[in-house]
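A single protein chain has been omitted; all remaining protein chains appear in their positions.
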């Protein structure tokens, strides 16, 4: 009787923890394998503990080249997409203009289109225009699929902002530019930062679209894909674990710095709009 | 557009002040121009081109070039050849969606309503796996499900699995992978709308003689609808177009339509066929999406 009561009160939490365990399981495996010395190239089983992989993460140099390239592309794509998307969000929230529903469709469609279709169609464009594929075509593609997510994230933050704060600033002798600089920008910044983080994670992890538009350029996910056929070097798990740790650290730091509200926003902001970082 | 922004679906922003001058009227267009141009050139135009490519003469090749012959027959042809993969894509994605709902709803609900001050930590636990590369995680599943792994051994010992039974390279593995990979996209929007749910509403419902099940059905579920709709779409759209899970965790017997499109473009170099398949996939997804939105009936969406 008492047990069933206890269960009735807590089963949701118990299920939730089990699901979290399910989500964490592969991460634990990845972390474990990063300390593994595999018995053969194609083996995924735990063999022997070693720190070598962490000591020499760049033992396979083309992997590190790929990571660096992914970071470069991710950084550039984030900057461009964040700027373009933020401008669009401002136009959509703050202005009335003709053609707004058309713009909304243009922003919505990329999010509702399978990445495969975007990847193939972009490939068709580059091929027919005779554009050689590589670093720049990847960058173009990444900006394209990140923009919509930036717009939606920043828009949510902007729409939730109290217009009266800006009016109050203008009432207190702040010109349009000063109002933007002192009030609007600081208040929207968490949304922009969240959008940028989201864009970076989407770009860094994208495989499908990149695969169609990369030519011979290799990003980290493409390296992993290629290596999966030949046998994955254990250093890949080092990168995976390190990325996870950095993400945790970033979130931890931001939650230490920000107050509760801001922290929740960082998570819930992109939360609504995340799509799979493939 | 609120589809993907459940956090922003409060009241609409107050109407912007009337345009002051010509320059002000032009401003929104200037703000939109770079982003909209980027999307038009690199998303809109290619889509139109892809539509054209899907009507090319299928007997052409990349080296000899394609002729535009308005070959509408490409569509029935590819459908004829690949309908099993189509069905499988939607079947697997649908199955994974059901699983994800069963797992994700309690998770989102617990974080939003039961976790108290731990809610941010738990939320981090949902988001953090996404930062480990998606491919790396899927490969980790390959390890977990492998024939000589601990899980298979355990299942064989308790006779849940035949002595020669396997998990890897089965439909089960593919559906499990899909569920796993896209679960956060279901949970996060759901969390966002459940978090705003005032738990006093549930108390009021119980006060008005609703059993827990009724309270859930009549109060919690309807109020979490925007998040549920957004989460379902964010899960289903990429899941049905995915081919990584089928490739890494399945065999050609589990291939989804994504695998076929991938190989049409990158292996067989059959552009008309790949384009026709892409378009069919997109049309099917849009049909499912809009059918679903209409049934879900939340005007708050899109």
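Residue numbering begins at 1 within each chain, and the chains themselves are lettered A and B in the order written.
By definition in this document, a residue touches a chain if its C-beta (ideal position, glycine included) is under 8 Å from a C-beta of that chain, and two chains touch if they have at least 3 such contacts.
We take it that contacts and distances are computed from a predicted model.
Trainee: Which of the following is the UniProt-recorded protein name of the chain this complex doesn't show: "Monosaccharide-transporting ATPase", "Pyruvate ferredoxin oxidoreductase alpha subunit", "Spermidine/putrescine ABC transporter ATP-binding protein" or "Phenylalanine--tRNA ligase beta subunit"?
Mentor: "Spermidine/putrescine ABC transporter ATP-binding protein"
Trainee: Tell me which residue among A:99, A:134 or A:186 touches the hidden chain in the full complex.
Mentor: Touches the omitted chain: A:186.
Trainee: With the full complex in mind, choose from A:28, A:165 or A:250 the residue touching the hidden chain.
Mentor: Counting the whole complex, the residue in contact with the absent chain is A:165.
Trainee: For chain A, which positions touch the chain that isn't shown here?
Mentor: Touching the chain left out of view, chain A contributes residues 162, 164-165, 167-175, 178, 182-183, 186-187.
The rule is simple: only the chains that are shown with their structure count from here on.
Trainee: What part of chain A is in contact with chain B in the complex they form?
Mentor: 12-13, 15-16, 19-20, 22-27, 29-30, 33, 44-45, 83-85, 87-88, 90-97, 103-104, 106-118, 120-125, 128, 140-141, 143-144, 147-149, 151-153, 155-160, 163, 201, 204-205, 207-208, 211-212, 220-221, 224-225, 228, 232, 236-237, 239-241, 243-244, 246-248, 251-252, 255, 260, 263-264, 267-278
Trainee: Would you tell me which residues of chain B are touching chain A in their complex?
Mentor: Answer in residue numbers: 1, 3-8, 10, 12-16, 19, 25, 27-29, 31-32, 34-36, 38-40, 42-47, 49-50, 53, 103-104, 106-107, 109-111, 114-115, 120, 122-144, 146, 148-149, 180-185, 188-189, 191-192, 195, 227, 230, 233-234, 237-238, 240-244, 248, 258, 261-262, 265-266, 271, 274-275, 278-279, 281-282, 285-286, 289, 302.
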